[in-house]
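Left out: one protein chain. Kept in place: all the others.
Which chain is which? They are A and B, in the order written, and residues in each are numbered from 1.
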Amino acid sequence: MNAPRPESAPPAPAGSFLRRIAWHWRHDEKCELWIGWWTLVVFYNLYGLLFFVITRTQPPPEPSLDPMEVVQWFGDRRHGLLYGYALVFIVGGATAIMNATLAYSIRRMSVSRAFAYSYLVIYALATLPGMLLMGVACTVGAMRPDRDPAVMSWLYDLAFLSFEGTMGVFLIGSLIWMAAVLLDENGVFPKWFGYLNLCNALTEVVVAPAWIFQSGAFAWDGSIAWWINMGVFVIYTTAFLTLLRRMILREDFGTGPLPELATDPAAGSAP
Amino acid sequence: MNSGFEKRPIVIWLALSAITILQLGIGSIDARAALAGKAAIAASVIGIALIKVRIIIREFMEVRHAPVLLGRLTDLWVVLTGAILLGGYLAGTAFPKG
Partner (left out) sequence: MTSIASTRSRAHGSPETERFVPGQPDMWAFVLFEAFVFTAYFTVYVFSRARTPDVFRQSQMHLDLRVGVVNTLLLLTSSLFVARCVQAAREGSYRAATTNAFLTMLFGSVFLVSKVREWAMEIGQGFTFTTDEFFSFYYFLTAIHFIHLLIGFVALAVAVRQLTSPARRSQVIVETCATYWHTIDFLWVLIFALLYVMR
């Protein structure tokens, strides 16, 4: 820890946006952590924009579309799919920074480092079925609109089943984080977040029937398998983004209990 | 040892068990009644279940002795659940399928 302590650095200026950023870049020992956190925030927002607005692949369409309807679906979204997923592929590497930030929080806990490492491995692998495979399938489908409808239908199923249905990785990942939070004696996260991880893990189980049903509440677009699930996921994501921010503010780079946030506003500053 | 307090969970358990056994009777009622009858039966089934649930929450889970806020939050859930379930039922009857 050779970075200058905040006390010896000039106080954070209350100036323009750029001036504050420059100060953090030069003097904030938590700079990397904040870069990690902001990457998470920007990425999730971008993710929402790309999947819901540009590619319009979420909320997902019905599994029960026949091949001609599938061709129509790809045709309606051709440019959105191509440009949207091109962007996803470019920024997809940011997930490395995101997962590292999350794993950092687990490292800061009093539990074995094995928790952080296994979490990192699982979520690194999770990007493939959780995002990239769907991107590939959709762009392949959108690239040549005159493809055989049966092939388009195949790509359609691959895209959505891989995206919605491969929840096992996230299930185990959530359980690892849950166990780490509940066993942690450093108080990095409140216990309710450990329990919320359990909720998230269980909702992954709820998605599993999507492999079986082509319509109804349990299909990949169903009220239970998608809508309620997504509701829980949004709450979960908001919770951990907020808690990570608090963690970074509280971080003292020690190995013992994480100090609570000082009520004195001058004690720490966040970009 | 205060026997008055120790008996309470058993009394609660007896009450809940009795209601459960009574539900045997309700479940067997022929529901081929008029629409209003069906809605009334649905409402009473939901209502009785939520009464049992509230008893479990206030007695077994000791919310009776908890800060008032927790009691209000749990009651809020009970009331909302009842309303949403009944609403879902009525909405479903308003939009029948096939």
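Basically, a contact is a pair of C-beta atoms (placed from the backbone, for glycine too) under 8 Å apart; a residue touches a chain by one contact, two chains touch by 3 or more.
Note that the structure is a prediction, hence the values are computed from the model and not measured.
The chain not shown here is in contact, across the full complex, with A, B. When the full complex is taken into account, the listed residue touching the unshown chain is A:G216, out of A:P67, A:G216 or A:P257. Counting over the whole complex, chain B has residues 1-2, 4-6, 9-10, 12-13, 16-17, 20-21, 23-24, 26-29, 31, 38, 41-42, 45-46, 48-50, 52-53, 56-57, 59-68, 70, 73-74, 77, 80-81, 84-85, 87-93, 95-98 touching the chain that is not drawn.
Taking the whole complex into account, chain A touches the unshown chain at residues 190-192, 194-196, 198-199, 202-203, 205-206, 209, 212-213, 216-218, 223-224, 228, 231-232, 235.
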